[in-house]
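Let's turn to chain A:
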Amino acid sequence: MEREAFLDRVGAARSGALLPATPPRRGAPSLPRLPDADLAARFVARLVAVDGEVHRVDAGDAASTIDAILGRHDAAEFLAWDEEAIGVPGLFERLAAAGRRRVPASTPADAAGRLAHQAGYRELAAAITGADAGLAESGSVVLVSGPGRPRMASLIPSVHIAVLRTSQIERTLPHLIAARPALAAAGSNFVVITGPSRTADIEMTLTLGVHGPRHVHVVLIDD
Partner candidate 1 sequence: MAPRVQLFVTCLIDGFSPQVGDAVVNVLERAGVTVEFPFDQTCCGQPPFNAGFHDESRRIVHHMLDVLDATEGPIVVPSGSCADMMIHHAPDLVAADAVRFAQAARVAARVREFTTFLVEDLGLTDVGARLEARAAYHPSCHGFRNLGIREEPERLLDAVEGVSRCELADADECCGFGGLFSVEMPDVSAAMMSRKLNAIEQSGADLLVGVDVGCLMHLEGGLRRRGASHVRIRHIAEVLAGTPEDER
Partner candidate 2 sequence: MTAPVSFLGRVQRDRAAGRVTALDIGARRLTERRLAAAAEYPAMEQMRDAARAIRLDVLANLDRYLGRFADAVERTGGHVFWAADGDEANDHIARLAVDRGVRTAVKSKSMVTEEIELNAALAAAGVDVTETDLGEFIVQLSGDRPSHIIAPVLHRTRHEIGELFADELGVGYTDDPVRLNAIARRHLRGIFLNADMGISGANFGVAETGGVCLVTNEGNGRLTTTAPRIHVAVMGMERLVPTMADLAVMLEVLARSATGQRMSVYTNIVTGPRRPGDPDGPDEVHVVILDNGRSEVLGGDAAEILACIRCGACLNVCPVYRASGGHAYDSVYSGPVGAVLTPSLDGLADHADLPHASSLCGACKEACPVRIDIPEMLLTLRAEVAAVGLAPDWLRRGVRLYAEAATRPGLWRALLATGGLLGRARSSWLDSLPLHGAGWTDHRQFPPPATRSFHQRWKERTRGA
């Protein structure tokens, strides 16, 4: 159907629609009214509650912490955002010294090359990303895709390590959008990740790591 015809039909329907009257909306909706809380502490508690792990460290200890997490999961290879986007200088050098190899992230544009590249993702153990924000109330990390920031990194491996700073934590998603309105469309993909992949489709039994990562580690840098 043509756009004009489609919209005309909708317009005709809604002009006579019997909808309950509501007060007119002015401006952005109000933010959730919540009692004060320590954002970093709330973030940690809420992420742990959904089976995530949090490692609260000083900036200088971030690289060694990440190395230790990879070691715990026997990850010899990892997919990663660019070091600058992760924000831990010297990280890749440290991991290389420990014998860990960074796998290429860039998917070729042609169809065959794409499939060949993705075939390498089948058994990927781990990936490291930065984060654009954290949400205290839900224990979520927010990631925006872009150059040097593959989406697959937070999605395809069984272990996802995200580096977040305490100063990046907002209370809720409405608070984040109010503070940084352009963030959500800053990349072709904006994702809010709240713990490891899960399902309860079979008899409501919780199971972790369905399609996405089984383990989510947030390295939380106090700043």
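Keep in mind how these were chosen: all candidates are chains of the complex that A comes from, given by their letters.
Convention: contacts are C-beta pairs under 8 Å (C-beta built on N, C-alpha and C of every residue); 3 or more make two chains touch, one makes a residue touch a chain; residues count from 1.
All values derive from a computational prediction rather than experimental measurement.
Novice: Which candidate among 1 or 2 is in contact with chain A in the complex shown?
Specialist: My answer, from the options 1 or 2, is 2.
Novice: Help me check something: in the complex, which residues belonging to chain A touch candidate 2?
Specialist: Touch list, chain A to candidate 2: 1-3, 6-14, 16-20, 22-23, 25, 28-30, 32-35, 46, 50, 105-107, 109, 111, 114-115, 118-119, 121-122, 135, 137-140, 145-152, 155-156, 172-174, 176-178, 181, 184-185, 187-205, 207, 209-213.
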